[in-house]
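Omission of a single protein chain aside, the complex is shown with its protein chains in their original locations.
Our next item is chain A:
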Amino acid sequence: MLAIVALVTLPLVAALMAVVVERRGEWIALLSVIGVVIALSVLMPLVATDGPVDLVIGGWQAPLGITLRADGLALAFAGMAALVMAAVLVSARTLYGASPSEAETRGQWAFWPLALLLWGALNVAFLSRDLFNLYVALELLTVAAVALVAIEGKRESLAAALRYLMFALMGSLAYLLGAALLYAGHGTLDIGLLAARDIGDASGATGSRRASDIMAAGLMTAGLAVKTALFPFHAWLAPAHAGAPAPASAILSALVPKASFVILLRLWFEALPGLTTPALLATLGGLGAAAVFYGSVLALRQNRLKLIIAYSTVAQIGYLFLVFPLAGGDSYAQPWAAGAWTGVIFQALSHGLAKAAMFLCAGVWIIAVGNDRLSGMRGLASATPMTMSAFGIAGVALVALPPSGGFTAKYLMLTAAFASGQTIWAVVLLLGGLLSAAYLYRPLAMAFSRDDDATFAPVPRSLQVAPLLLALAAILLGLGSQAPFSLIQTGRPAAAAEGLE
């Protein structure tokens, strides 16, 4: 299927082109955006009507070959990534577009190939069905992401990049060791073939085999949790995301943690559903809840806008892990599992769009003010009304007010929490919403307060359009939730689909 090939190869080829061809990075990026959007618009209706599409690379079937599968989960995330990348790449032209008269700076040269490499790796992570192939995708993603943090070469950014690299390398090794143990036990790393072996079902497994499976799953989960910045592995996230230049922060915060989260979903819902235990599900949910509170409290205590947005990512990622207690394990067969599963994916999509919009807004304001300190934000609302609206609308999606995508997400998750009798997760959802309103109030109040003496550098309108469009997309996700809803249902793991009717 040509469209799947295009999703992976277009960004990768474009990245190589951007390295080779000087000063044309922005145009190459634009071409690949157009190509990927065409591929997605072919694939999405096809998958929504006919079900998942497989691509067996080179005709080599698993276990020897690698399968790429475009199912609802993969396409929903790839679509969100395409929207975010399009907005980021277009608005990065102001910062990293080559000027004809001056020599190319390092940022102008490096940003385009790195962003495109990252995009290619993301799409592989969403589509691939092979756990080792996913490892390679994660490594490519990490190296590109760390390089984007360090792109300006500033003291704090370099320290943040190195800290990120150290965390990520450890995460990769844990994942790799887990994958090696799984391969040793089962002779395959294909998600479909692993699922067919019913790993963990009481029937077949002997004592040591079962112990090795649990060990493998635990190592992979820990590694992926580090890369997703789940509490308590979140320490690297905020300095890295806040230290990167605004367009890079938008990609890092909106997209990069989602790749490892999708792999976690595939691991526990598709490959190894039989290994789940109530204790494990409660632990993952509990860490998620801790992330919601701890991230929000840290966001409340920051005095720089980008750090507030970055810590908000720590909190918002916490919600995603509520999928484990709400839809995992024995609750597969329950009617609420489908809602919880869809709600969590809506949450991830809505957070991606809103968070990218917020970081792009921060980028606009950094140009206008010169820094991102909250105290410098006075009077920004009247000076940059378009960006202010974008930030406000993105805030609506983040706090999960209706009619945003975030509201649809929280509504579905709340319904599942009450239906399953797990009221504790409902408390987390509601308190988390209040906390997010609290930490977003401070920058909003500051920007709306009057300051007649404030002077701001002019910001081109073209730079302000992209965040507004992204924020509106986060709202549209809630208003027009029917199409994404049915797409996400397509090819859902059988485990979560049983409870649908």
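Simple rule for what comes next: a contact is a pair of C-beta atoms (placed from the backbone, for glycine too) under 8 Å apart; a residue touches a chain by one contact, two chains touch by 3 or more; residues count from 1.
Just so we're on the same page, contacts and distances are computed from a predicted model.
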{"item": "Protein name, per the UniProt record, of whichever chain is missing from view (\"ABC transporter permease\", \"Acyl-CoA dehydrogenase\", \"Na+/H+ antiporter subunit C\" or \"NADH-quinone oxidoreductase subunit E\")", "value": "\"Na+/H+ antiporter subunit C\""}
{"item": "Selected residue (touches chain absent from view) among A:Leu95, A:Leu177 or A:Ala282", "value": "A:Leu177"}
{"item": "Touching the absent chain when the full complex is considered, from A:Val42, A:Ala159 or A:Leu444", "value": "A:Ala159"}
{"item": "Residue of A:Val36, A:Ala150, A:Leu264 or A:Ala383 in touch with the missing chain, whole complex considered", "value": "A:Ala150"}
{"item": "Hidden partner chain, residues of chain A it touches", "value": "63-64, 132, 135-136, 139, 142-143, 146-147, 150, 153-155, 158-159, 161-163, 165-166, 169-170, 172-173, 176-177, 180-181, 183-184, 187, 189"}
